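With one protein chain removed, the remaining protein chains of the complex are shown where they sit.
So, subunit A:
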Amino acid sequence: MAEISSNLLYSAFIIYLVATLVFGGAIKDKKTEKEKKQSKWAVMGFGLTILGFAAQLGYFVTRWIASGHAPVSNLFEFTTFFGMMLVGAFIIIYSIYRTAALGVFTLPVAILVIAYGSMFPRDISPLIPALQSDWLHIHVTTAAAGQAILSVSFAAGLIFLVKAVDQTKSSKQTFWLETVMFGLICTLAFVIVSSVFSGLDYKESFNWVDKKGKEAVMEYSLPALAGPHKGELLEGNFEPIAEMPAIINAKKLNTVIWSIGGGLVLYGLLRLIFRKRVAALLRPLVKNINLDLVDEISYRSVLIGFPVFTLGALIFAMIWAQIAWTRFWGWDPKEVWALITFLFYAAFLHLRLSKGWHGEKSAWLAVIGFAIMMFNLVAVNLVLAGLHSYA
């Protein structure tokens, strides 16, 4: 069962990749757009997306059966589930608005999210006592669904910005848009670097001294550019370039350095080959886009996603916290960042309704909202210590 499950996830991943390319074809083939009929490519792309979603749903169900609990209990399971919800949210929004470009932008984000999640340990692990509750399924699935729908607003916002930002001269807008692209490319770099070295079965280990002065062993799965405090190479033959003080987690920092370094190389290559900003490179994909429509898609996704997010990430979360942790609210970093996400989208809605922040401003806000959610997914689990650090 576990075997079938991981094969299904793998197939879903491939199908999403193909679907993205097919949606790309739908954009090239724009003659039919005026006739209000979908092009053949778009129908195919949508069909493939649904097929991929079904395959991933198969992964989800079989893994659930194999483990006896909903597979949302560690970073790998949650992140891939979030990717699946993102595809699900895209399916809903696409069936309302039928914009192929939305597929070209949303699916790659979902693919990146799933690939990122797959870099973490994939073993099926049993539930610790705090997680043994039906609220695990209810809270985590609704919260992920809410975040996914809100993320569609990011994809729509990105389309808006790629189209609307003037690429003929460099400005604050082009800089920040490139920053967003660079962030996505760094995630890609992280996935590539991690896959390559885990494919090579690369290992290094160090004797090091932690901040309490105790000796310990630290294992690296990437070559250590940043070595641990007073590190002494035990296994492997790559000497670290720099040694970190004990207060810094050298292994995590090393991964960050690899991701950013890899991202710089990839980004640099793109710029060298095409002699254009990455956002300018994407521009042909959005040439037929109606700005008003993507603005509306972005806003609509926030309107649909905000109540779902509130229900899942705050209300269900509070009910469960009252049962498992004795109090409905405890200022745990994950809780606080869910509150921050809530406050941010509340501000977004108020700015839009009352201050008339439509179009470009609203698109930037959608990008920031996504950044906040990704911070909550990545940094809060891996960097800030708290009750939610399961992985």
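Following the convention adopted for this analysis, a contact is a pair of C-beta atoms (placed from the backbone, for glycine too) under 8 Å apart; a residue touches a chain by one contact, two chains touch by 3 or more; residues count from 1.
As a convention for this text, contacts and distances are computed from a predicted model.
K.L.:
Looking at UniProt, which of "AtpZ/AtpI family protein", "Cytochrome c biogenesis protein", "Energy-coupling factor transporter ATP-binding protein EcfA2" or "Acyl carrier protein AcpXL" names the chain we cannot see?
P.N.:
UniProt protein name of the non-displayed chain: "Cytochrome c biogenesis protein".
K.L.:
Looking beyond the chains shown, say which of A:138, A:280 or A:293 touches the absent one.
P.N.:
A:293
K.L.:
For a quick check of understanding: of A:168, A:237 or A:326, which residue touches the chain that isn't displayed?
P.N.:
Checking the options A:168, A:237 or A:326, the one contacting the hidden chain is A:326.
K.L.:
Where does subunit A touch the missing chain, residue by residue?
P.N.:
So the residues of subunit A touching the unseen chain are 1-2, 66-68, 97, 121, 123-126, 128-130, 132-133, 211, 247, 292-293, 296, 299-300, 303-304, 306-307, 310-311, 315, 318, 322-324, 326-328, 330-331, 333, 336-337, 339-340, 343-344, 346-347, 350-351, 353-355, 380, 384-386.
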